[in-house]
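One protein chain is absent from this view; the other protein chains keep their places.
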Amino acid sequence: MEYKLKINDEIKTIETTAEGDDTIKVSMEGEDVDVAYTLVSDHRIHLNIDGVNVNAFVMDGPDGKTVLINGVAYLVEDVQTTRAKKKGSGSQTPTEVTPITPSVVISVPVDVGDRVKKGQGVVVLSAMKMETTLAAPFDGTVARVNVAEGESVSPGQILVDIEADEAESSAGEDKNSKHEYLNNIK
Amino acid sequence: MEYKLKINDEIKTIETTAEGDDTIKVSMEGEDVDVAYTLVSDHRIHLNIDGVNVNAFVMDGPDGKTVLINGVAYLVEDVQTTRAKKKGSGSQTPTEVTPITPSVVISVPVDVGDRVKKGQGVVVLSAMKMETTLAAPFDGTVARVNVAEGESVSPGQILVDIEADEAESSAGEDKNSKHEYLNNIK
Amino acid sequence: MFKKVLIANRGEIARRVLFTCREMEIATVAVYSDVDRRAVHVLEADQAVCLGAADPVESYLNIDKIIAAARETHAEAIHPGYGFLSENAGFAERCAKEGLVFIGPPARVINDLGDKITARNIMIKGNVPVIPGMIQSESDPAVLAEKATEIGYPVMIKASAGGGGKGIRIVNTPEELQASCEAASREASVAFGDGTIYLEKFFTRAKHIEFQILADGHGNVVHVLERECSVQRRHQKIIEETPSPSLNPELRAEMGSAAVAAAVASRYVNAGTVEFLLDENNTFYFLEVNTRLQVEHPVTEMITGIDLVRQQLEIAAGNPLILSQDDIVARGHAIECRVYAEDPANNFMPSPGKIAYMQEPTGPGIRNDCGVYSGFEVPVNYDPILSKLVVHARDRETCLPRMVMALKNYILLGIKTPIPFLIDVLESSPFQKGQIYTDFIERHFSEWQPRLVEADMARIAFIVDEMNANRRKKTAVLSEQTVSTPFATLGGWRL
Partner (left out) sequence: MFKKVLIANRGEIARRVLFTCREMEIATVAVYSDVDRRAVHVLEADQAVCLGAADPVESYLNIDKIIAAARETHAEAIHPGYGFLSENAGFAERCAKEGLVFIGPPARVINDLGDKITARNIMIKGNVPVIPGMIQSESDPAVLAEKATEIGYPVMIKASAGGGGKGIRIVNTPEELQASCEAASREASVAFGDGTIYLEKFFTRAKHIEFQILADGHGNVVHVLERECSVQRRHQKIIEETPSPSLNPELRAEMGSAAVAAAVASRYVNAGTVEFLLDENNTFYFLEVNTRLQVEHPVTEMITGIDLVRQQLEIAAGNPLILSQDDIVARGHAIECRVYAEDPANNFMPSPGKIAYMQEPTGPGIRNDCGVYSGFEVPVNYDPILSKLVVHARDRETCLPRMVMALKNYILLGIKTPIPFLIDVLESSPFQKGQIYTDFIERHFSEWQPRLVEADMARIAFIVDEMNANRRKKTAVLSEQTVSTPFATLGGWRL
């Protein structure tokens, strides 16, 4: 089997050959290693990689598997299979107003029809006592506000629809009085 | 639903009516209780029985479920379903030479053709550093020895076949010289 | 002693209180919100009462509902834990009025010490050294500017009703002052319903050292040694230890006496914590008193062998302290790491979600005060603390590898945690040398990213797992929680 596995933008190509029960030969970028493994439980794998013991804890996720080794979590993506699955999202600049993490809406400091500038706060969220402000990804006009205060929201959910200006506008005064409520302390 | 549940020889008849999500009404021998429950994990159930909280840990077994509450394990049998399944075994006097627990055979102090008396040791086993002697369940003659020293054996496996005497013999001298090896310290 | 205690809190601290109650044969009543039905404190208490909706105002902050729950279950006393209503004088007063014992200081003490200006004045009268700064709150920009110049820049703006790092601003130049004051006041107003602010001298290289105190209703006061809490991110402690590597016996005795003086000056009763700032010249200043059990109380328990929750219960029941100052002797060293549901590589953004799998570290000298379990869904509505991992060993040198080992053996799948960050901090040279100041994280770890040294092993684990994927019950794949976006900015903390 051939795998193309990506961790943090580094892709490595790996060839595997099953050897016996619970042993495989792995060739990673030209280097060969012998791997013996024990499936300890649903999430735990004990590996012996060329004589070195490692405990790995593995979980499936939408973008690949999370592998936890010695306290560090590695997000491992199979590039061959994920490229087809995903549609150009990933870590590019976001173009939608959606939360990073499940949150509760604290306030929506814009109304439908408001002109907003790129970077202007449009939704204030709270997750676990911490406030986060989602900002407009480009200059434009608020077309729809899909949430209200107190609502629980999840990643992927579009909270505010913004219609982009034809061209990047350079003007656009800050006419939203609630904007002062937001403070960027980053 | 009606259940007939046996714990340690005591059978109680229980009527249940589902109430809502995660709540049932239970009538046990005429007494009514309200039960709310949370399925915490595969094995853990949190019960609220008429306001009293209990954590129960449950596992399936061949004879019913083991329910662990506050450190005590209860073997709960459903009499309606188990009666059909089991064939008169249970806790009656054993009639077969089979280990209680997975063990390793240490010695077999009888040979085929030997006459044995009820209570005479016929197989010496070891489990976790402790030796156990299995005895003849009745007077008779050793018809077959099915195991050898060093073998691993499991409950249910018949280690020695003994053909019973026609009538309970009252005579029968102890002609097995290895018998002295066994000591009953119970 | 009480026969039944209601615990007006959730998660790990509710469970912590529950343990001691059980040992003392005190029945426990848990309270919970709709999203917490499966929370550990609910599962483990003798009784549990649902308060209402997830929003704290409807549940854990709702005084009427909590009092009603105590009445209904015939609880005699209420333990507030930390956070929520623990420093709410109105709640303490209401308990007293209802004939319920509030396990904490009297309302008067909470009120006095909760107002930072009042507290400063009490300490000045009690000869406890305070930070150079204002002795009254102010809103006139001109007066503030004058005071700031008098104190000398940098200055720190603080909320009079503050706590937990909320409403704090550091001002380096006169130009920034007015805007910062306005922002701080606004934040304090949102967080505490009180926008009152004042100014204090800001020390760039300071240490945060606090002393545990115990005071009974009969006039006995002791301190239970110090905790070093300088390692903070966003003004929130993440690693605490005791003894502090910065104190020598003389300074410890001096600061301990000041802590006792602070307790006496405020007529303190029950367990509390006197926080001090220690500057580079080993001069210390009173910061504030936390009038409750502290998150980091376990390190003190580890080195002294004293169960602080038991002490709280005994004091609340009116019993005199059986400990004298001489009984309180440190043995060994203890460190606590706070394990939050958060992403240390992304500005410590909260990471709520379902814990797919958890395995707690065990071993000699390891204690994990934990509020979650495998399969538990960490709710979005509350403080993201999952557990407090504490280790105890004969000295700091032995404690550090023990903690690193415990962190590496602490498995949490499904949410992000600061574990890799904590390991790097503990193994860093300045931490190992005890060179810990409140700017430690900003100075040494502001751009921290995990070191992916075992990435190739992770790739191999991926392959082995994939080859045996069918062994796992197929669970719904968790929703995406990993994309970072530059358009999310951090705001203030809410209560």
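Note that the chains are named A, B and C in the order they appear, and that numbering of residues resets to 1 at the start of each chain.
Just so we're on the same page, a contact is a pair of C-beta atoms (placed from the backbone, for glycine too) under 8 Å apart; a residue touches a chain by one contact, two chains touch by 3 or more.
Worth saying up front: this structure is predicted, and the values here are computed from it rather than measured.
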item	value
Among C:97, C:218, C:235 or C:394, the residue in touch with the chain that has been omitted	C:394
Contact residue for the chain not shown (choose from C:368, C:381 or C:438)	C:368
Touch list for subunit C against the chain that is not drawn	16, 19-20, 22-25, 298, 301, 305-307, 331-332, 360, 362-370, 393-394, 398, 401-402, 405, 473
Subunit A residues touching the omitted chain (full complex)	38, 40-41, 46, 48, 51-53, 55
Interface with the unshown chain - residue positions in subunit B	1, 3, 5, 7-8, 10, 12, 14, 16, 18, 24, 26, 28, 33, 35, 37, 39, 42-45, 47, 49, 54, 56-76, 78, 89-91, 93-94, 99-104, 106, 119, 121, 124, 126-137, 150, 152, 154-156, 181-186
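Everything below uses one rule, namely that only the chains that are shown with their structure count from here on.
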item	value
Leader among chain pairs (count of C-beta contacts)	A-C
Distance from subunit C to subunit B - Cα centre to Cα centre, in angstrom	52
Distance from the mean Cα position of subunit C to that of subunit A, given in whole angstrom	29
Subunit B, residues touching no fewer than two other chains	none
Interface hub residues of subunit C, defined as touching at least two other chains	none
